[in-house]
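Quick one: structure below, then a few questions.
One protein chain omitted, others in place.
Lettered A, B, C, D and E in written order, each chain numbered from 1.
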Amino acid sequence: MTVSPHDKARILSEALPYMQRYDGATVVVKYGGHAMGDEAVARAFASDIVLLEQAAINPVVVHGGGPQIQAMLGRLGIKSEFAAGLRITDAATVEIVEMVLAGSINKQMVGFINEAGGLAIGLSGKDGNMVLARKVTRSVVDADTFAGAIAGALKAKRLLLLTDVPGVLDRTKSLIKELTIDDARRLIADGTISGGMIPKVETCIYAIDRGVEAVVIMDGKVPHAVLLELLTDHGAGTLIHR
Amino acid sequence: MTVSPHDKARILSEALPYMQRYDGATVVVKYGGHAMGDEAVARAFASDIVLLEQAAINPVVVHGGGPQIQAMLGRLGIKSEFAAGLRITDAATVEIVEMVLAGSINKQMVGFINEAGGLAIGLSGKDGNMVLARKVTRSVVDADTFAGAIAGALKAKRLLLLTDVPGVLDRTKSLIKELTIDDARRLIADGTISGGMIPKVETCIYAIDRGVEAVVIMDGKVPHAVLLELLTDHGAGTLIHR
Amino acid sequence: MTVSPHDKARILSEALPYMQRYDGATVVVKYGGHAMGDEAVARAFASDIVLLEQAAINPVVVHGGGPQIQAMLGRLGIKSEFAAGLRITDAATVEIVEMVLAGSINKQMVGFINEAGGLAIGLSGKDGNMVLARKVTRSVVDADTFAGAIAGALKAKRLLLLTDVPGVLDRTKSLIKELTIDDARRLIADGTISGGMIPKVETCIYAIDRGVEAVVIMDGKVPHAVLLELLTDHGAGTLIHR
Amino acid sequence: MTVSPHDKARILSEALPYMQRYDGATVVVKYGGHAMGDEAVARAFASDIVLLEQAAINPVVVHGGGPQIQAMLGRLGIKSEFAAGLRITDAATVEIVEMVLAGSINKQMVGFINEAGGLAIGLSGKDGNMVLARKVTRSVVDADTFAGAIAGALKAKRLLLLTDVPGVLDRTKSLIKELTIDDARRLIADGTISGGMIPKVETCIYAIDRGVEAVVIMDGKVPHAVLLELLTDHGAGTLIHR
Amino acid sequence: MTVSPHDKARILSEALPYMQRYDGATVVVKYGGHAMGDEAVARAFASDIVLLEQAAINPVVVHGGGPQIQAMLGRLGIKSEFAAGLRITDAATVEIVEMVLAGSINKQMVGFINEAGGLAIGLSGKDGNMVLARKVTRSVVDADTFAGAIAGALKAKRLLLLTDVPGVLDRTKSLIKELTIDDARRLIADGTISGGMIPKVETCIYAIDRGVEAVVIMDGKVPHAVLLELLTDHGAGTLIHR
Partner (left out) sequence: MTVSPHDKARILSEALPYMQRYDGATVVVKYGGHAMGDEAVARAFASDIVLLEQAAINPVVVHGGGPQIQAMLGRLGIKSEFAAGLRITDAATVEIVEMVLAGSINKQMVGFINEAGGLAIGLSGKDGNMVLARKVTRSVVDADTFAGAIAGALKAKRLLLLTDVPGVLDRTKSLIKELTIDDARRLIADGTISGGMIPKVETCIYAIDRGVEAVVIMDGKVPHAVLLELLTDHGAGTLIHR
C-alpha cells in the first residue's frame, strides 16, 4: 500500500501519545531464537529496537537460542532431554549452550542493532557478576524465565514475550485480548491454558508480582510487532496485568 | 485515507533514519504570527514540536506576531509604518510590540506545547540578559532575523522558516527545490528573488554563514509541515545550504 | 546625611549577622504594580534584589500590575468589576491581564534587574507547566495570593508583602509590630483588621500554614525597604509568624 | 556617629557595585602577626573575612607571626638573626617557627573565623603536598613572599598586604595613592622606596608578574580596613598595578 | 630473611582477600606520640598508611603527643598534673598543647606521609568547625578518646589503638587474643584490666557502641604493625568486638 508523505507525517504525529506513555520507561523484549534464523526479520527487529531508544524508551532485549543450540549440539553429536518445555542440561551441554548464546546469537543481535545505528552491549549473566541472572541461566537455561526476572528487577513498564503464536487462546482457539493475573491463574487451573503456554503465563504472573506493569504475549513473526504493540492503537496479542 | 495498524508500524519504522539524522541536533523553527490565528493549526504545530523532542531532537521555536500586533495597535489607535517589509517602531509602539509578543503570543504557544505534553519555557530577549537578542528585538523587531541570529548562535543543524508561500519561486512561479548561498545571492542580484522574499533569503545566508547547516523556506500552512520536512523522504519548500 | 568611608565599612560589617541569618534561604517579595509606575523606585528595588542574591540569599519576585492592567483595559474600553478587593475577570479580560502582566510588567522588571547586574528570567504560570500556579492565576488573578502560594511551595524563609501602607494597623491607627497567626485570626474576627487588609493577612496565614517561616506586610514606598527589613536591625512593617 | 536604619540600608545598597566587581574573584589578604596580639582586632578582621565570602568573594588569608615566634624563641632562649628584613633560620629555629605558625597562630585565626560563622580550614605548606609553598616556607619563612606566591598561583584579583604603615610614602612622607610596577621599580632604584618596604614592593611586582590584577599595601590597624578597600569608594593605602 | 621475587609475588597475591575485606572501608589508626620520637619508625608507619590508601582502604590517623608536649612544657618551665592517666590542663597549658599537637607533630606526620607519596591534610578540631572534636580536645586532650569519637562518627570498620604493649593481658601476663565488649566490661569489673589500660578499653567499648565494627589494641613498635594486622593472616594484639 502506497502512503503519501503527508499521510506519513500525520501517522508520525499520531504516534506521539504512545511515545509519551512509555517515555523514559524500560521495556523488556523477549526475542526467541526461532526468529533469529531469518536475517531480514532479525535486522527489522533490531531496527525497531533502535527506534524505541530514539523515542526515549529504554529497550532491553533478552534472547533465547533453542534452534541454534539444538543445531550445534547436533553437529557435535550431543543429545539433550526436555522436561515441561525446559531443556535438562548436564555439565557437558551447558558449555555449548553458553557458547552459542553468549558467543553467537548475542553477538549477532548486538551487531544488527549497532549496524542499525544503536549502541548495544551484549551481556551474559556472568558479566558484572549479575548473580541472580547467573543462577538462573546456570540451573534453568530458559530465556522466558530469565526475561521475567530481568523485567521484574528493572521494574519494567512492559515485558513483551515474542513467540510464534498470536497469544493466549481460549478453548475455541480465539485470541484472548486481555487477562488479569487472577484470570490467568484460573485458566491454568481449569486447563484452558495448557502445554508450553503454562510456563509463559507463569513467567508473566511472576514478573507482574515483582513490579512489571503489564506483560504482552504476542506473535513475533508479525512485521514490526514491537512498534505495532507499543506505538499504535492496535493492541497485539494478549495483555496480562494485575 | 485509512491506513492499517500494520502500515502505521511500518511507516514509523521508516522514520528511524530521519530521526537519527537529527539526533541530538538543534532545529530552530520560525513560526509566523499568521498561523497563530487558527487555534487547531497552532495546536497541531505545538504537538509536532513535542514529537521532535520525543525523538531526541532539540527544537527551538521563534515566533512572530505581526497580525496580533497590528490588531492591538489598531484597537489602541496607534499607526505604524513599514520599510522593506520591516516595521518602523517608535518608542510608543515598541511597548505594545513587546507586550503582545512576550505576554500574549509567547504564552499562548507555551500553553499549547505544554498541553501537548511538552515542557516549554517562553523567553524574550530580556530574560537571562540575552544581550544580542535584546538588541535585535529592540531595534528591528523582525522574527525572521531574530530566528536567524538564534539559529547561528546555537549552531543549529536546521532553520525552518515557516511562511505562507511554498518556498522560493523562479520566474515561472515554479518552486526551486534547492539553492546554494551563491545561487541565492545571484538570484537576488538578477531580480528573480524579489520583494519580501529578499530579507528571508538574506536571513538564510546570514544563518548559514554563522554555522547553521541548512535552512528551509517552506509553507507552514501544510499540516504537519515540520514532520514532513524533517522525518519523511519528502523535501518540503526550498532547501538553502552552503 | 554624609557618612564617612570608615563608617560605611563599619555599617557593612554590621550587616554580616543578618546576611548569615538568610544565607541560602529563599525570600519571596511581592511587589505591587503601583510601585512600577515610578521608574527610579522600580530600578532601586531591582538593585536591592540583586544585592540579596550577591549576599547568598535567593530572591523570588512576584509582581502584580493592577494599575497597568486597569490603564490598558481603559485604553481598550473594557470594563471590569471587583469583589472583596479581587478583580472579577471574564474570558475577554483575562487575555489582556495576561498580556500586560507577562509581556509588559514582567519584562520591564526583568530588564531592570538584569541592567543592575542580575540574571533574572521572567516566568508566568504557564512556563514549565507550573500547573498549580496556572490554576491560581487563571481563576483569581491576584498577585498576593499567588505570592503566598509560591512562598509556601518554595518553603521560603520570608515572604515580604510590599504594599502602600506601613503594615497592619490597630484601632488607633498605630502600626502593630508583630502578630502570631492566632492573633491575626482574632483581629479579623473582631473587625480590627478590615477591608483590603483581610485578604492580605489571610494570604500570610495561608503561606505560614504551608511552611513559610514568617511574613512581613510593609510599605514598599520606603527607599530600600527590602534591605531595611532583611539586613538591618530595623524591623519594618508587621511581622506575622506562627 | 549614629546612622539611621534608613541610611544603613542606603549604604548597603551602595556597596552592590563593589561586590559585583569582586564577584567570584579570589582576594588574598596578608595579615601580619603584629595584629594578632589584640584579640578584638583579630576577631573584627576574621568577621570581615567572613563577610567577603558571604558577598561571593573568595578570601584566602595568609598570616605571619613574627612577634609570636620571637616571643616563643625568647621563652626558649633561642636567638635568631635577620638579614634584609628576613629571618635567618637554622635547623633548630625552623621547628619552633613552624610550630608557632601552624599550631598556634593558624589555629587561633581559624577559630576566630569559624566563630564568626565562617568555615575555614587552616593549611600549612606541608598539607596536601603543596610543594612550592613548602619550599618557600622552609627556606625563607617570610609571609609577604608566601602571600605573593599564593596570590600568583591562584590568579587572585587582589592581594592586600596589611601592614602597620599607611602604604608607600614619597620623600615628603606623603602617601602615594597609585603606582605602576614600572613606577615602583624606578622608586626603588632612586632610593625613594627603602628599607623594609623594598621586599614588600618586590613581592607586589612578583605577584603582578604572575597574574594578580593589583596589589594594595595598606594599614591593617584601621578598623575594617579590608571592607574599606574592597567595598567602599575609599581607596586605602597604595594601589600597585601593571 | 631473603625472599625470592617469586615468593614475593605469591605473598602479594595472598594479601588480596584481606584487601577486599577492607575495600572502601575507613580504618582509624591511633598513633602514640611515643613512636614519633624515632624518625625511621615514624616514616615506616607513614609509608604503611599510604599503602592502605593505595589498596582502596581509607585511613585516618589520630595522633597524640604526650612526650613532645611534656618536653616543650619542660623547656618552658610549665608543670602539669595528671589524673587517671589524663592530663589536667589549665588555660596556660592548653595553648602549648595545641601548638605542639597541631603545629609540630601533626605537620611532621603530614610531611612523612606526603613524602611517602600520599596526599594527607592535617586537621585539628578547629578546622572546618568540627565542633564535637573541638570540645573534646579542649576539655580532655586525650588522643585515645578522640580517636574513639572520630572512629564512631565515621562508622569505621576498624579502630587500631597503637600502644607500647602487646595488647590486653590476663592475670598471667598472657595476651588475650579476642574479647567481646561484655567480656571487657567484666574484666574491668573484676580487676583483671587495670591502670592505664582501663580508659583504653573503655574507649574501645565507646567506639563499638557508636558503630565501629571492631577495635584492636596492639603494639605499635612492631615493624609494619598496621599491615600485619590488616593484610596478613596474623591477628596482632587484642581484638575487641560486639
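Assume contacts are C-beta pairs under 8 Å (C-beta built on N, C-alpha and C of every residue); 3 or more make two chains touch, one makes a residue touch a chain.
In this text, all values refer to a predicted model and were calculated from it rather than measured experimentally.
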item: Displayed partners of the chain not shown (whole complex); value: A, E
item: Touch criterion as defined above, residue of E:15, E:94, E:140 or E:198 at the omitted chain; value: E:15
item: Chain not shown: contacting residue from A:100, A:184 or A:218; value: A:100
item: Which residue of E:116, E:198 or E:214 touches the chain not shown here; value: E:116
item: Full-complex contact with the absent chain, from A:120, A:143 or A:168; value: A:120
item: Chain E residues that touch the omitted chain in the full complex; value: 1, 3-17, 19-20, 23, 44, 47-48, 50-51, 54-56, 116-117, 222-225, 227-228, 231-234
item: Residues of chain A (touch criterion as defined above) contacting the omitted chain; value: 75-76, 95, 98-104, 106-107, 110-111, 114, 119-124, 126-129
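Everything that follows uses one rule, which is that only the chains that are shown with their structure count from here on.
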item: Topological distance between chain B and chain E, in contact steps; value: 3
item: Rotation angle superposing chain C onto its copy chain D by C-alpha atoms, nearest 5 degrees; value: 180
item: Centre-to-centre distance between chain D and chain A (centres being mean Cα positions), rounded to whole Å; value: 70
item: Centroid distance [mean C-alpha coordinates] between chain B and chain A, Å; value: 43
item: Whole-Å gap between the CA centroids of chain C and chain E; value: 58
item: Residue list for chain D, restricted to those that touch at least two other chains; value: none
item: Topology of the chain contact graph, where touching chains are joined (line, ring, star, complete, other); value: line
